[in-house]
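The complex appears here without one of its protein chains, the remainder shown in place.
Showing subunit A:
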Amino acid sequence: MATLCEGFTLCGLVQTQNASDSPIQGIELDEDSDHAVVTDSTRSVTLYKVSDQKPLGSWTVKQGQLLTCPAVFNFQTKEYVVVSDNKVIRVWKDEDLNLDKAFKATVTADVWRVHSAPGGEPVVLFQRGAVRFLDSLLSAPQQPIEDVLSEEEVIRWSASIVAEEQHFVLFTTEQNGECCLYVQRLNPNTLQKYRLEREDSGASPLSFSASLRDKHLNLLYLYPNGCVYQSVVAARGYVGLEGVQDLPRSLRLRLPVGEGELGAASAVALDEAHVAVVGVPHPSARTGKDFLCIWNTNFQTLQAGILRNWSFVWCYLGKLFVPHGKALSIIPYECQKSSLASALGKLRHTGIAVSKSSVAVPSWNTLLHGDQPQGPTKIVETRKSVRNVKLGVNCVQPQPHQTGPVDEVQREVEVLVSRGDAQDLQLSVGQLACHLVARSQAETAFYTPVALAQLVQTQFLCHSVCPGLLLLSLEHKDYFLCQLCLQLFPDIPEVVTCACLKTFISNEVLQTPYSDNFLLPHLKDLDTQQVILFLQYLQFVYLKYSQDVYTQTAGLRSPTMTQIIDWVCLLLDAHFTVLVMAPDAKGLLSNLQSFVKSQVKLFSELGKIESSLQELHKMKLSKDISQYSIEVIELF
């Protein structure tokens, strides 16, 4: 999970006339990871100590002059570099007080940006696309600078990446609505041009972010329609290719944009799975576009968000720098590697897991976002084809289950189930179950428990294929089917689990997979009597099993001790305050408490003798070697 920590304000900002313009040109790092070099949109560069939120130094150019690119730190010479009035490069050191007295050099063409990164020499990117190392440029400032870009092509964004002795300057251009990516490799110098795929609306990207991962340059860009695409360029190879290549892209994220299109928004890749986005509305709060959100692109989940008014974002070393209103805020963040297991929550206990390999779970999205259908959906090509196949099957078989009476349906099901080909069966079973459920819901008199049970027992069904089935069986109080579903479905949503709980308590419920976070709110829906009853049941089960732990047979489906304890904890978490107040829960709670006490005591005692037992374990049955023996050895 990604989390945004509490932010703090680094400095105040002067509001520009145009609100959509950032009051800051750029934020760069110097050799101290706690420093930030902030260049404002007019005349000054300020060096901040981030943890102290205080400026360490500030440099300003004269009235009338204008800084035209963010100041950067030259990691090799420990100097700062900035460009004023497009052509004047200024270089100064930390101890210099006055920028006017610092070194200056005027070059012959307009500079777009100076880029610097640790481990690499600073490079100067000119507005017409030429690239020079700062050093060589300063040694001959008046050298002619060639034009790389065509007349009307303008640079929109640029970045430099240094990795493994390779130095790249990336920049994107725009010309008549066509966007191109230029990848300039330095030493040896090669330039490669890529054409970005056109978005249907014809709009050009709002923001770019580049990173290097696994020897590939990843470019992430956001369109006004909320689509975040990723394109990958190999860091090595392709050197010999001439001309313009088409740059393939893949959709990483489709952000909800609300009404209209995004005006100013920005997306920054934090790591391979997380993207920070500003200027895009929060999916659950549809008003305003003033959120900073971290999305997980693997699971398409929103993981953190804060409401503020902002539209630009920089990201350095675990911190997001966001100008908003009259201040520059710093928001530290954390992105943890997500694993499928943690996304799924508690899994079925392996000890009692029946062979589940044949259970198909075709729809991840329903599983993951069953309760938030308005959430972003990832387009999975394979699913489309699955759907098509399903339709095909449906067309071929005109079936009695549409209208026929119960026993006819029963026969059809039997025929279907007795067929051997698993692949086909999987599709048709799902299809059939859905139809049966739909029909049962429509016609109150129609219910085919045996047929449904048979379908469930094929193990080709799961909750997401036929979401109504379990609820239907609950409605009809068909507890056998319920049990069966609980037993065989790997993906029952927590809300349904709780619904089952309300109606009946079983072993089976305890064994359904769940995720604490999702289950907890639904557990709160239970009323006190239900909770007390459930707790009593859990206590009974626990005591029963704790007496004969070793007699638990593998074949018997019974919850493990851990599962029982987990449920007790969850129930207490959800209802503790209520239970404390309820007089009839008192006995139960004090029982539980004394039980926990005795367990803690037992474990502490066990802990005490653990080391002794370990020693016993370590003790080898060493031969009693006497003071003297005559032995025979053999050397080879």
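Please note the rule applied: a residue touches a chain if its C-beta (ideal position, glycine included) is under 8 Å from a C-beta of that chain, and two chains touch if they have at least 3 such contacts; residues count from 1.
One rule holds for everything that comes next: contacts and distances are computed from a predicted model.
Within the choices "MOC2B synthase", "UTP4 small subunit processome component", "Protein transport protein Sec24-like" or "Transcription initiation factor TFIID subunit 12", the name that UniProt assigns to the complex's undisplayed chain is "UTP4 small subunit processome component".
Here the missing chain is touched by one residue of A:63, A:176, A:418 or A:612, and it is A:612. Touch with the hidden chain on the side of subunit A covers residues 607-612, 625-636.
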